[in-house]
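Supplied in structure tokens, the structure appears directly below.
Just one protein chain is left out here, and the rest sit where they should.
So that you can tell them apart, the chains are marked A, B, C, D and E in the order they are listed, and the count of residues begins at 1 in each.
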Amino acid sequence: MSDDIRLICPTPIGQYAQIVMGHGGGGRMMQQLLERLVRPAFANPHLDQRHDSAVLDVGGKRLAFTTDGYVVKPLFFPGGDIGKLAVCGTLNDLAMSGAKPLFLSAALVIEEGFPVDDLARVLASMNAAAQAAGTAIVTGDTKVVENGKGDGLYIATSGIGLIEHDLQIGPAGIREGDAILLSGDIGRHGVAIIAEREGLGFETTVESDCADLSGLVGELLKAGVELHCLRDLTRGGLAAAVLELATDSGFDMELNEDAIPVTPAVRGACEILGFDPLYVANEGRMVLFMSASVVDLALDVLHAHPLGRDAAVIGQVGAAGEGRVGLRNAYGIVRVLDLPSGEQLPRIC
Amino acid sequence: MSDDIRLICPTPIGQYAQIVMGHGGGGRMMQQLLERLVRPAFANPHLDQRHDSAVLDVGGKRLAFTTDGYVVKPLFFPGGDIGKLAVCGTLNDLAMSGAKPLFLSAALVIEEGFPVDDLARVLASMNAAAQAAGTAIVTGDTKVVENGKGDGLYIATSGIGLIEHDLQIGPAGIREGDAILLSGDIGRHGVAIIAEREGLGFETTVESDCADLSGLVGELLKAGVELHCLRDLTRGGLAAAVLELATDSGFDMELNEDAIPVTPAVRGACEILGFDPLYVANEGRMVLFMSASVVDLALDVLHAHPLGRDAAVIGQVGAAGEGRVGLRNAYGIVRVLDLPSGEQLPRIC
Amino acid sequence: MKYRDEYRDAASVKALADAIARRQTRPWTLMEVCGGQTHSIVKHGLDRLLPPSLSLIHGPGCPVCVTPETIIDHALELAARPDVIFCSFGDMLRVPGSKHDLLTVKAQGGDVRMVYSPLDALNLARENPERQVVFFAVGFETTAPTTAMAVLQAQRFGVRNFSLLVAHVRVPPAVETLLSAPDNRVDGLLAAGHVCAVMGYTEYEPIAASFHAPIVVTGFEPLDILRGVLSCVEQLEEGRSEVENRYGRAVTREGNRPAQALMKQVFEPITLSWRGLDAIADSGLGLRPEFADFDAVRRFRLSVPKTATTRPCRSGEVLTGRLRPCECPAFGTTCTPEHPLGATMVSSEGACAAYYRYRRNAA
Amino acid sequence: MKYRDEYRDAASVKALADAIARRQTRPWTLMEVCGGQTHSIVKHGLDRLLPPSLSLIHGPGCPVCVTPETIIDHALELAARPDVIFCSFGDMLRVPGSKHDLLTVKAQGGDVRMVYSPLDALNLARENPERQVVFFAVGFETTAPTTAMAVLQAQRFGVRNFSLLVAHVRVPPAVETLLSAPDNRVDGLLAAGHVCAVMGYTEYEPIAASFHAPIVVTGFEPLDILRGVLSCVEQLEEGRSEVENRYGRAVTREGNRPAQALMKQVFEPITLSWRGLDAIADSGLGLRPEFADFDAVRRFRLSVPKTATTRPCRSGEVLTGRLRPCECPAFGTTCTPEHPLGATMVSSEGACAAYYRYRRNAA
Amino acid sequence: MCLAVPGQILSIEQADDPLLRSGRVDFGGVVKVVNLAYVPEAEIGDYVIVHAGFAISRLDEAEAQAVLKEIAALEDVSHEIS
Partner (left out) sequence: MCLAVPGQILSIEQADDPLLRSGRVDFGGVVKVVNLAYVPEAEIGDYVIVHAGFAISRLDEAEAQAVLKEIAALEDVSHEIS
């Protein structure tokens, strides 16, 4: 049977005249929004790096610069809170360029009625995460919005890092034959969040994987691992991260489904909801691209670090092509890995 | 009559257990939130600079780094929109350190249901403002929140600038006897915004002063004006800006009410609402502190620039003291300038 | 702005202050009844232009200050209801009831809207037929006609989801009460110009006569206030106690007849306990029985709260001129505009707030 | 996960695929009725393990796909009402009605909630007594008992603000319709295991007999599906056409009696037009008259919309097995999961979506 | 109490309705629609004193000028003395 069909023309973004949740879900609708609206509007060579942080030349130094908004619900969840998330997420984006994080900023958008005590907890947790990484929040801003115009607290963090090596870590560094490594098990953040949501009412011991990867990346660089590309897994999960890199680098890739670590509890929650763990959000995992020759060294460093204990080779980069990603399953069947449209919605039928 | 009373002890922040709008209004409640909760939580020497942007040493270069969240309503207003505001505000904070703005980031928090066309307009206006300043938005992020959890669009922008001079422009640079200059008329942004608000229904030709001051600051530096301190006027207006600097520098200051330019339309709107123009928001005005000896040179540069046409000397720095600000009126009476508590509320009675 | 800037002219202010100083031979204590005049006096520093022996004390003329706590508690109860859009003038939002304030209710999710006019609230009712819109009707005789008009328009258009929480107050009974206090220090009164624009000033003629106190109808700009003071001082020095109109551009002896008519159609005098004062007969305005349908207390079956103020606030004395704000031990310490203990600290026209803003730590 | 991982074992899958290949001598076309099985087949690539002359075609067993557009339009109308909290399973949110989808209504401010169970919707009704809570009751006989229970609990607890928009469907009438089509290509059927867990499979016995088509009750894991296929092929090769149960760990011949009883207490069969199919007698379930109070169509006096689908969607043919998704000209061009033209592209179990996700551009 | 400001009537609508008479009023460049039912005598060009969205009084311009003249006279006295 041959059901291989090509997209003839892309669907226009204009079909939804309004933003819907799917535009933020890490899936294809979000990609389209970025590719057709945001990137063209801001067009510049730095954005074209299409990486987690922009790498900038400032007075002869190579700096990494990144920003992210955090809108997680609930604000406090097993394994972290919005403050830890906001700091770790930005540290991670800096680390994905191989930068040493130096300075952070934080802009808070607080909803009227938000408990001052909760705010204090979040700020403390931001500071703890920043300090643990040897950084500090050096500038900030606070806005208050009316009740019903927010969701307790939104945080936007930005970060500046210094690149002290000569590697060009990013999508452009990916090479044919590269090994694809994953730093640990996937899906924990998404499941921890969903379990806490009203209405679903799971009991679970699953904790978010929320963590700062910059230390681990630093170890890899120190050990001399020549990293070609890094990407932290966030919205859209492992699938979205690898698909983005395949598209941006133009290389076909193949992943080995059996090699991807997923804990039983995450798998169980996904079964109930009809989710695919490959698409579930993470906040402390990354994929790493490198020559096959340095994989053993990298795994040694990874396995020695608490955040890389379960690291594994999960696939390899194929030939230059159209940036397709295949997922080989236990039966030897390769299926096309595709971005979900918007967010994954729990299935019932 | 002598009614001069001293505060014996400051009021505890804990009296409101929840955030209310006043905590974001640029008044004393906001100052208390920052001083008692945010700054202690993030304590570090850079935050202690208490300036619009943090000045950082990165590999021997002096960088300015700043962030701000923008939550303006309506999103489109006479004289600008949230996109222009978000870029200009960040450019201004960089300029307040005398930095040349280099790179910007943008984190968007979009409410479900927001028209895609409006998003495109905002992005275009961000880009236009960034380009006009010779900068670019080099990294960004997009989040979508549920309907009823936002207000159309929130934007957090951050910026990096390079400081290419040797001055230490900031609160610590203020000296006794310094002249205080204001770059133009005040209150236009606040009035333009309020006039557009539902329920108030003003007709007015008042346009927001929303503008990028970095070019003007560059001109002043190029002309060799030794700037001691700069601060752009935002929430809380001229009064909040000068009061903050008086507090942070520890110098008493005096302003001359008659010297402060306010247009008749702004004055009219303030009369109707019971507002004091000194406390109304601006988005393209700054106060400048410098030795009396360089005032003439500075005024020449200011008056030659469209954003400084109405610049004037509005006061002077007194002796080191408790950071009190007096406002001398036409009758020769000096009254104490005080931060409003929260936001100014329209008065009826 | 025409008819405003002229009345702030510095040379004229100086000339009037000089005239007052020339005219005054003995110490006098004057009370400006109206909080708006207090605001203007303190903001412009007019009292500092006067001779030290001429005292200005601040009267109860701020509706934000005098609205009783029980009514504020009703406002908080209504505003917290999910079916209600609660509309208020901006400066009422921070007045504390026995527990908290409207801003807190709003922060907790209450639908509290700031309006500029009672008609804005009526419009909200027409635009939100599925919600109940309650307007917080505070204010003196100046404001009562605007509320009356909203009621009459609602009646004409059959707007069923509109009602009022009424806290209107009348000036003359309060003035009489002040002047009859055994420790009264007030020699003469500046009457509130905008109240008189509506009511005229015939009501004050018997008061001036029976208490032997001059009453001068006074405007709000610096020149207006100084003219009022001058006129008062002149009468006192001459031993007169008449009602004089020094706000002639806005006020006539008979006042605004159409406004009085509609106000009387909708409201009737009731006994009211002002915040800081005891109950005063006829000092409030209540909806007439024909308009009882528009009474939010009735519509939402509000019970009269049992709470009594236990705060150490001395605003009663401030309001009656027996205490200057800075003499209150709470002033500037436990009582500030961020966390007001009393209404006189809440309203930017309240005497305590005006002092806090303009006089604390004078440079 | 126990009772799941064992049924995915690779060696066993290979052995079963081999057994099927050994057993098959002629080309056969099988239909898996259930969208869940379609999903599993495409996700695991099971069809690629089968001989090329053994075709699997995808049946109408996805409630997301078959719910008629007129009912979706009702859902959109209800969800847009300010008084309504509209509750739906997640995958119904992106099904287009004649104008847009529930996600759009939600984006425009409609209170649309995703629930995992009808009981979650009932809880919302109890927690929000001032709102109307409507549950979108879609699904086959597996789901109908869960809805029936919500109705019975609502009745017991006197929950007056809870109602259902009912779009339940029954499998057997649809299967009969498919098999009686003149261009029917289906030789044998895999019956939906979870429907049979509730209903048992006696209903299928007359159908298998009269259409001379084997019907095999089949589970959802790779081994389950391949066992179903093997059983079907065996019967076809042997000329038999019986109902066989290959999902014995979950299904008995008589099914779940308590579930059947409550379902029958609340619902009765009605004629329904499935999306893509004509009206089929007894193919839907409607609330019995005793429960008419829980009918949202009645409670909110919804009119039957006049709109007819004018989209170039061929999901009717896809659902009846006459067209493969990739043969539809809109597939992957104007019709994608982001902007689905038909329900079969909306549901992740819909045939078009499953093809789009797993087969487009196969690496 | 009773914040009220002078503005000039630019236009009048529903002039004869005792409840709905209203008009656009200019406050030094800012214009608002204001209820004019309580100033039935006021005409376009007149100044009115506006409180809470209502004109509560027509401004007597002759009286306003007279006061300013009276004060100007005082100023002369002041100058002579000092």
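As a convention for this text, contacts are C-beta pairs under 8 Å (C-beta built on N, C-alpha and C of every residue); 3 or more make two chains touch, one makes a residue touch a chain.
This is a predicted model, so every value here is computed, not measured.
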Exercise for the section: Write out, one label after another, the shown chains that touch the chain missing from the document. Expected result: A, D
Problem - Contact with the hidden chain (one of A:Ala265, A:Val280 or A:Leu337) - result: A:Ala265
Fill in the blank from the handout: Contacting the left-out chain: of A:Val206, A:Leu288 or A:Val313, that is A:Val206
Exercise for the section: From the listed residues D:Val198, D:Leu236, D:Leu302 or D:Ala351, report the one that touches the chain absent from this view. Expected result: D:Val198
Exercise for the section: Just name the one of D:Val229, D:Ala259 or D:Leu272 that touches the chain not displayed here. Expected result: D:Ala259
Practice task
Could you please point out the chain D residues that touch the chain left off the display?
Solution key: 1-4, 6, 11-12, 14-16, 18-19, 22, 34-36, 61-63, 89, 116-120, 139-140, 142-143, 145-146, 149, 152-153, 156, 192, 194-195, 197-198, 220, 223, 227, 248-251, 256, 258-259, 262, 349
Handout entry: Residues of chain A (touch criterion as defined above) contacting the omitted chain
Key = 191, 195, 201-206, 263-265, 267-269, 271-272, 274, 347-349
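Criterion: only the chains that are shown with their structure count from here on.
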Practice task
Would you identify the chain whose Cα-based centre sits farthest away from the centre of chain B?
Solution key: D
Exercise for the section: Pick out whichever of the two, B-E or A-C, is joined by more C-beta pairs in contact. Expected result: B-E
Practice task
Would you mind checking which chain's C-alpha centre is most distant from the centre of chain A?
Solution key: E
Exercise for the section: Find the geometric centre of each of chain D and chain E from their Cα atoms only, then give the gap between the two centres in Å, rounded to an integer. Expected result: 73
Exercise for the section: Averaging only over C-alpha atoms, locate the centres of chain A and chain E and give their separation in whole Å. Expected result: 64
Practice task
Would you give the residues of chain A that are in contact with at least 2 other chains, written as numbers and ranges?
Solution key: 16, 18-22, 112-113, 146, 148
Completion exercise
Residues of chain D that touch at least two other chains are 106-108
Problem - Pairs of chains, among all present, that meet the touch criterion - result: A-B, A-C, A-D, B-C, B-D, B-E, C-D, C-E
